[in-house]
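Following: one structure in structure tokens, then a few remarks.
FYI, not all chains are in this one, though none of them got moved.
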Amino acid sequence: MSNAICQASELLPLLGGATNATAAATYICDRFTTVAYAVDNTYLLFSAYLVFAMQLGFAMLCAGSVRAKNTMNIMLTNVLDAAAGGLSYYLFGYAFAFGGPSNGFIGRHSFALHNFPSASFDFSFFLYQWAFAIAAAGITSGSIAERTQFVAYLIYSSFLTGFVYPVVSHWFWSADGWASPTRTTGKLLFGSGVIDFAGSGVVHMVGGVAGLWGALIEGPRIGRFDRSGRSVVLRGHSASLVVLGTFLLWFGWYGFNPGSFLTILKAYGSPGGYYGQWSGIGRTAVTTTLAGSTAALTTLFSKRLLVGHWNVTDVCNGLLGGFAAITSGCSVVEPWAAIVCGFVASWVLIGLNKLAEKVHYDDPLEAAQLHAGCGAWGLIFTGLFATKHFVEEVYGSDRPYGLFMGGGGKLLAAQLIQILVVFGWVTFTMGSLFLGLQKIQLLRISSNDEMAGMDLTRHGGFAYLYNDEDDPSQKPGSFMMRRVEPSGGSTPSPTPY
Amino acid sequence: SQIIMPCSTTELATFLGSNTTAAAVYICSRFTAATTQLAATTYAVDSTFLLFSAYLVFSMQVGFAMLCAGSVRAKNTMNIMLTNVLDAATGALFYYLFGFAFSFAGTHPFIGFGHRYFGLRQFPDDSFDFPFFLYQWSFAIAAAGIASGSIAERTQFVAYLIYSSFLTGFVYPVVARWFWSPHGWASAGSAGSERLLFGSGVIDFAGSGVVHMVGGIAGLWGALIEGPRIGRFDHEGRSVVLRGHSASLVVLGTFLLWFGWYGFNPGSFTRILVPYGNGQGDFYGQWSAVGRTAVTTTLAGCTGALTTLFGKRVLSGHWNVMDVCNGLLAGFAAITSGCSVVEPWAAILCGFMAAWVLIGCNKLAIRFKYDDPLEAAQLHGGCGAWGVLFTALFASEKYINEIYPGRPGRPFGLFVGGGGRLLAAHIVQILAVTGWVSLTMGPLFLTLHKLRLLRISPDDEMAGMDLTRHGGFAYAYHDDEDSNKRFRIQMDNMDKSGSAPPGFD
């Protein structure tokens, strides 16, 4: 995993005068190698912690975006995405993804971290990849929120983290993957391989397409479209939690995108110069920031024009749309291009939301539109704007690069292939799974449960209790009672806020 | 340029004794490869340190958002949170387009210009790299975040967008130029042999003046020009506390700011792989100074919190977590200037005084009927100014020479025997920052006011901006399924304005 920052054979001639020049060169180089491992692992570990913080962001974003009566439910699924994902990724997910040597389709070594670490992969890499895997599962849980049985969550989440996602990451990120740009065994796809640097396709499209099928198969929440088919907004219960979650995701994205370099100690060009992977990493953080910021501002003004008022939750979604899009090309585009990326991402999201409304598709967190839609745009964007110079630095020389930058259409073709295969694979696996769950009545909750809220019927009670009562057994019928009465939807609601 | 050169012929020659230059050249040439690898290592380590510090500083924006949200009334929560998100987003674009260049391009002592750096053109170079840009951006948006607190709950959204872009894109970068660019007229680390202000320059290490005073004074003018919120002072002119809607969010925000401050202050070293002395493998180096800075920061904040706790208990008769949070932040804002150059015990003094400065400024604000929902001007402007003075009184000679090497005999803290010249420079900083921000942000707010773009209408203010401008209320703890009912409830909410049980204040 670490770079060969110091070659004894290079140092050797320079030490000509020493008695034992070979030994001296080796001695010095070994120390540099140790330093490089320590620095790179430090970098990767803290990046992994940041990516983990995104799980907290998802939990808060989801909690704030659903109605109060389903808060306990959605938060539990988020905790379990991380926990169940921890076990399933340890037991087999990692092996499917990176257990080389293997074929181009699926890995097959290192189950339960057998014979680990190796010269290629260390524990920090496992931790980093686990944090990515649970992010994919977190995305999906947003699409099917507020109407899905808890057991269905457990099943799809383990399946997604343990099998569907690892296979996709094997294709595009492992050295054996058939479409990987770092492939060592065989020809690169279109002489290029797919450049999905931090996973617009591998993570965001996988999570989003899985959510799309789940939500389509379940159908919209009760009340989401009224009798005449008009869309009714079912507002989340806390904008504060949405903003908290969004900022935490932003924070974590600095681990997600720049962290995907995996190592930092590597000079580009001549050694000793100021320019190296650290610059590339910094630039990646900058492109990420600019794409998200542009998307947020674009959403702000366009929503103002379209809807007539400012809306912070829309701005948050726009921001995340920009991040999801730049995730693919973050390391290989110029900062100005990131602005283009974010601008378009915001319109992609707005357009898909219109479309979703038209076809009566209900996604409480807009997860399919945001992660699958903007993720797909991000892959195309990379095929258009990837810069020669940066592609060379990150992946090696003599490769196709962005169409608009003069690099021809090969990279774009590879990116389009990725969109198709990711969509196909996730549709095939997760679509079947959700259909099967529905057939055996394990997918959607009963309409009574849905009206009453899952917290009350399945999770032992409401998430909030702002009035302080020590003895809950007395005097039903006051305002709190009415508030969460199982027939809730039809009850007049007396609390004005 | 800022990198240590691991094998320098001259350096090597000095410890090999006289007439050994040839030997030094010889040895160094033997180790060219090792040297360049060491340079790469140094860049990688320093960039890792700086990047993660920048991420921490960014997390302060979450802290600001939560602190602001919790400190305003529920009816304006959507509004204030949106401004916080946009501080970061607009800040990113404007700082990318020209803010960074105003701060760090060219050699003019007052403002940066030229071809480089606008829109990050011809970037990076051997002076500045992307991690540095990201770090400086996270500082710029912090300044804008401070000001948004002062004018909360009564400012038009468009006014936020305008002042925030102007502050992040121009006002703040110019101040940063003066004190932090090697070419700034009052910088302590001036490039080459340029003359330093009072032979010293201003030591505003992490920005009590550059960030906190700028944000605080901008907020001061905004809040003064707008006037207090409706109901903040009653008919007889007595102060009425308009409590924020969630103490949990306030505490969450405060802790996140504390967390982020570990990027703000220790991160301001921007590099950690710097040996002090001659690089002889000593355990003491910039890493120790970075750690010490984290310790002084912690101690100042802790002392500020405890002082406020007991001070307020004596003054107001009950414990108050919101006040303690503000006292904590006051200590942080004050130590930010001197964090790297004072002893830990001095940080305790700094925090102690900061708590009283804040209490005093708040008393003063009430007397002058100045209304600042987050006490931002008092806290960041007032305690920031105290911090700038504090540095001039307690800065230690040893630490200054370690951090700003190559100019022996420079002035240091008055109370530790360093004479008054550093103090003079710092007073100049307070005046210059106050003057510049007043001259730029004051007219801006006045113009907005004249154009009726600043303050919202009284009706909007009573109803809350969330309802009138932001599409609805931030919370819906009851689960209503249809929009008609929600509309009625919102109306209900408006009707009820003006009623509350006693005992809430």
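Labels for the chains are A and B, by order of writing; each one numbers its residues from 1.
One rule holds in what follows: contacts are C-beta pairs under 8 Å (C-beta built on N, C-alpha and C of every residue); 3 or more make two chains touch, one makes a residue touch a chain.
If you're wondering where the values come from, they're calculated on a predicted model, not measured in any experiment.
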Number of copies of each distinct protein chain, complete complex: A x2, B x1
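Here is the rule we use: only the chains that are shown with their structure count from here on.
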Centre-to-centre distance between chain B and chain A (centres being mean Cα positions), rounded to whole Å: 31
Contact footprint of chain A on chain B as seen in their complex: 3, 26, 29-41, 43-48, 51-52, 54-55, 58-59, 61-62, 65-66, 69, 74, 77-79, 81-82, 84-86, 88-93, 96, 119-120, 124-126, 129-134, 137, 157, 246, 249, 252, 469-483, 485-486, 489-490, 492-493, 496
Residues of chain A that touch chain B when the two form their complex: 5-6, 10-11, 14-18, 28, 32, 35-36, 39, 42-43, 46, 50, 67-69, 222-223, 226, 232-240, 243-244, 246-248, 250-251, 254-255, 258, 264-267, 270-279, 281-283, 285-286, 289-290, 292-294, 296-297, 300, 307, 309-312, 315-316, 319, 335-336, 339, 451, 453, 464, 466, 483-484, 488-490, 492-497
